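Below is one structure. I have some questions about it.
A single protein chain has been omitted from the complex, and every remaining protein chain is retained in its original position.
Order of writing sets the chain letters: A, B and C. Residues in each chain are counted from 1.
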Amino acid sequence: MINWIFQLLVFPGLTFFVWIAFAFEWLERKTAAKIQSRVGPLTAGPKGFLQPVADYFKLIFKEEIIPRNSDKFVFLFGPPLYFSVPAIGAAFIPILGEKGVLSHSYDLLFILFIMAFSVLMASMLGYAAGGRYSTISIGRLVLQYTSYEVPLILSILAPALLARGLSLSKIVSSQISHWHVFYAPISFAVFLIVSLAELEKPPFDIPSAKTEIVAGWMTEFSGRPLAYIKLTKNLNYVFLSSLATTLFLGGPLLPIDVQDEFLKTILFLLVFLIKTFSVGFLIFIIKSALARIKIEQATSLLWVITTPLSFLQLLLIVLFR
Amino acid sequence: MSDKDQAEEKLAKISTGLIQYSPEGLVPFGPVHPALKEPEYFKIILEGEKIVQVIPRIGYAHRGIERALQDRNWIQAIYLVERICGICSFSHSLAFVQTVESLTELEIPRRARYIRLIIAELERIHSHLLWLGLVGYWTGFDTLFMWIWRDRERVLDLIELITGNRVHKSYATITGVRRDLPENIERHIQPAMKYLSDRVKFYKEIINSEATILIRTKGIGWVSPDVAVRLCPVGPLLRCMGFKRDVRTDDPYAAYDEIVPDVKTSTDSDVHSLLNLRLDEIEDSIRMVLEAITSIPTGQVKSSIPRAIPRGDAMGHVEAPRGELFYFVRSEGGNKPVRVKIRTPTLANILTATEMLKGHTLADVPVVLTGMDPCFGCMDRLTIIDIGEGKRWQINGEELRRYGIEWYNKNR
Amino acid sequence: MVVSHCRRRQDLKTNIKSWAQKNSLWLFHVNAASCNGCDIEFVASLTPRYDIERLGAQLVPSPRHADVLVVTGTVNPLMRERLKRIYEQIPEPKYVVALGACAGGGGVMKGCYNVSHGVDKVIPVDLFIPGCPPRPEAIIYGLMKLRDKISGGSHE
Partner (left out) sequence: MRRKIGITIPEMIKTAFSTKITKSYPFKELDVSERFRGKLEIDPDKCTGCGVCAIVCPASVITMVEVGKRKFRDKEVTIRRPIFNLYNCISCGQCVDDCRFNALRLTKEFELAVFDKNSLVMKKAIEHVE
């Protein structure tokens, strides 16, 4: 039991993921800077590595301002709840073997539910905060979600079909010799596009477009709630990258067999991290090369292009398996 | 019925009180808003995401410069008009100085006229690059923004080398320029211009083929040329509607009669054509700077500055990066101007911009509003300030008069 | 014994706090009737040549996220109330930087009827960066000074 709790909360569960989330943000900012021929964070920790940590702690120590017309309860307790969504999701991801900490035989459905819940939480938070920019932002968020939900489900179905099972561990174990990305490349691409939308990154950063609607639904948050929200966004990023790794890139598994338990764990972890960071990097590169599009363009793009594409992929799989 | 017609009809209904707009439909844009680096307030009336009406509310940058100019002597005034705005600061001082010079019949040395042209064109390059970078920023394309601003630093370096400051050049003076060019400046200018013209080619390629930029700018902000005739925009905004108007060729000043600009026009009149037009203008400016620096004559850069300016009225205009900048100066023979009136490009363009916005969505607001490249620094010298909290901001002459009488009665 | 133990923990907390604050200055920029000169230099300080993100500074879109309020310009009567309101929206601890000669004491606009000769007449100011406009390095220098103030002044 204690072992299980340790796994859930520290390694490879919550704490581990939070640190990866910090590392992701650092990497993102540093690479963004490099691409823009800048230097990026430099003074906080070696090479600025502790920059996200500094940001987080600073927000924790800051005053919280609760807007007058906001729902106080949701405003204060929503952010931790929002944070728990990807945190729980992360516990399903198999890292040190074929099974995640919480894994069971229909966990893929649970993952889908979690992704929907995260959007729901975001819109609830924005709504509780009140304010015009938040309201517009939520409208966009929900509209965007409804248009990417179908391609999301369809693209996740492809590896499930290939593995003939709805559990992540089954999907992972079916990829020992061949990754699903080679059989379902379109689904992988669609999944990346949908991840951009879920993460509110360009070209889909419409709900938090700062030049249009300030900071979107986060406009009114400050202090500790904001710290949670920022962290959750990074955690979401990690969660989606690791999900892509699990679904399409074979998770932590190695084609060779290693006897030593300890060495095996280390190797698994390493493989998993490399893959996750690569996916994160890929998402990041796509993001930096594009401009933001408009909400109606986004919905039409997601409906008209990605949905038929993912259907096509499923059809191909069904026909050729 | 087109979107525009519908919008017009809606507007008519709003103004006659037939439709009441809920506060949710009204989105404030500014005065402090991340898309506008300057304080300006636009009341945007929305229906869903569609814009029905835009009401600009100017005055957030009003400082009272025209009044203050009446207390400054001719030399001090140059520094003050320059600080109407930090982006085309040289255009302001140049326009003012030229207007004053036309009162005096002084001879401006030929070398000084060439130097003025060089600085004015460098300023145009810097201003257009700044704007192009901001378009990247407004469309959420941070990488483009950073690259363009990185390249803009090359121009600012040149400006600093010549004038001593990156932004406020403080360089023009009556009868010429304050200092000569540094020695061997062409050794700095030539490589920088070469680098920039390569970069501009690259940016042109991005603007014309990157799909996300194209769908954000093509066909956005279209207005018909008739509107232009009615609302009289100036500068690139006018030129992108197919009118070939440019003060530099219509009424040459500085050395523009010897180094002739090639005025570009376009007929698409949308934000995308503005992007291309401005990039073309940068290329042309680069050509002109290079030409000027090779054929610059030797000689003095200023003659002696008169203490008092003869009595008279004068008007002058220059082509600032954003269009025609117009100055009127009245002198009564003293050491101070009696009246200075400035008509700036943004003020002339703002109405067209609100017209451009109608029928588009909220997401287009930053792109369009800034597509005309507004900078409210210069627009806000003339405004009506609302009196008291909660009162309507449009006050008509009668109200103003009554207010004035009441105020005087109270404060006597 | 208990007291000293307590104090050590307190010290640790303040150390983390000042370290975090110092390394994560989120800036919110208000143009209160300036000429844009200072604003473009401020934006330029974010761009590759100067890159204040090295110091952990970052431009944020909402005052509620900010730590430092950067005010440029002369603060005319129309902006005065808004500036106060934005200042109140920023959560504590907050710092105000008056950027440019205009924000310091009116600058060249001194004597104009519609300006309020200095941001410090409207809201308390922590740091003045004079210059018209201050070059981006001067802004960086100002931020370094502010960082020193934060790490030095956190023990009182």
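We adopt the following convention: a contact is a pair of C-beta atoms (placed from the backbone, for glycine too) under 8 Å apart; a residue touches a chain by one contact, two chains touch by 3 or more.
All values derive from a computational prediction rather than experimental measurement.
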item	value
Where the missing chain makes contact, among the chains that are shown	A, B, C
Of C:77, C:93 or C:130, the one touching the omitted chain in the full complex	C:130
Of A:39, A:166 or A:273, the residue in touch with the unshown chain	A:39
Given B:175, B:212 or B:285, the one touching the chain that is not displayed	B:212
Contacts of subunit A with the absent chain, listed as residue ranges	31, 34-39, 285-286, 288-290
Interface residues of subunit C (partner: the chain not displayed)	48-51, 54-55, 101, 104-108, 110-111, 118, 120, 125-132, 134-135, 137-138, 140-142, 144-145, 149
Contact footprint on subunit B, counting only the chain that is left out	72-73, 75-77, 79-80, 83, 143-144, 147, 150, 157, 160-165, 168, 170, 178-179, 182, 202, 205-206, 208-212, 214
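As a working rule, only the chains that are shown with their structure count from here on.
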item	value
Centre-of-Cα separation between subunit C and subunit A, whole angstrom	34
For subunit A paired with subunit B, centre-to-centre distance based on mean C-alpha positions, whole Å	43
Separation of subunit B from subunit C, taking each centre as the mean of its C-alpha atoms, in whole Å	28
In subunit C, residues with contacts to at least two other chains	47-48, 61
Touching two or more other chains - residue numbers and ranges from subunit A	36-38, 210, 214
Subunit A contact footprint on subunit B (complex, rising order)	24, 27-28, 33-35, 49, 136-144, 146-147, 150, 210, 212-213, 215-216, 361-366
Subunit C-facing residues of subunit B, complex	31-32, 34, 37-39, 59-65, 67-68, 71, 79-80, 83-87, 89, 130, 145-147, 149-150, 153, 156, 166-168, 375, 377, 380, 385
Residue ranges of subunit C in contact with subunit B within the complex	29-41, 43-44, 47-49, 59, 61, 73-74, 76-79, 82, 86, 107-109, 111-115, 132-133, 135
